[in-house]
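A short write-up of the structure that comes next.
Selected chains from the complex are presented in situ; the others are not included.
Going in written order, the chains are labelled A and B, and every chain counts its residues from 1.
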Amino acid sequence: MSCEHCSEKKTIRKEEDKKKLISRINRLKGQMDGIRKMIEDDRYCGDVLIQLAAISASLKSLSSVIFENHMHSCVLKSIKEGDDSSIDEIVELFKKFSWKKKNLM
Amino acid sequence: MSCEHCSEKKTIRKEEDKKKLISRINRLKGQMDGIRKMIEDDRYCGDVLIQLAAISASLKSLSSVIFENHMHSCVLKSIKEGDDSSIDEIVELFKKFSWKKKNLM
């Protein structure tokens, strides 16, 4: 309640931020449609794989934007209010996104 | 022409393989819709990021299936027919997907 950004498990976003995020998501969906069309048109596997790599890059870029906002709003705020649990959350996210033991390279 | 799988830059896929791939792509689009809904509903960033990681995993799994088919059909065939250029293509894909110098971890 005392936090304008996060209450419990909510992140209140500005309308313009929402719009930007949703526009990125729609573009990603458009890229997925492109892949489907490539499959339907029997396009060469090598070309499909290159497109999939591009989608993966867009997805990471989107994750990065959300992560950055998260750090500057929710995480910073909760620590200043004396709740350190978001630190453990970030550590978990870091492991999930890049350092799983199984994530060999 | 002499290759049933690849002619020039085409990969002719069996109807059932196409169906499976398109069903995976549709599931990915569904997951993207889920993310959009999370953003619209002001869901907690941490939860959105975990979902994005799951989508990234699905995308890699799809890429892996296409890569495996590609190796067993197009690449194997072209080498046996004396065309070694697909080897370079695989090396390039390997770099694109995992070993870019900029891909630090």
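FYI, contacts are C-beta pairs under 8 Å (C-beta built on N, C-alpha and C of every residue); 3 or more make two chains touch, one makes a residue touch a chain.
This is a predicted model, so every value here is computed, not measured.
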Count all the copies in this homomeric complex, not only the 2 that are shown.
4
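Assume only the chains that are shown with their structure count from here on.
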Rounded to the nearest Å, the gap between Cα centres of chain A and chain B is 19
Residue numbers of chain B touching chain A in their complex, please.
6, 8-13, 18, 21-22, 25-26, 28-29, 32-33, 35-36, 39-40, 42-50, 52-53, 55-56, 59-60, 62-63, 66-67, 69-70, 73-74, 86, 89, 93, 96-99, 105
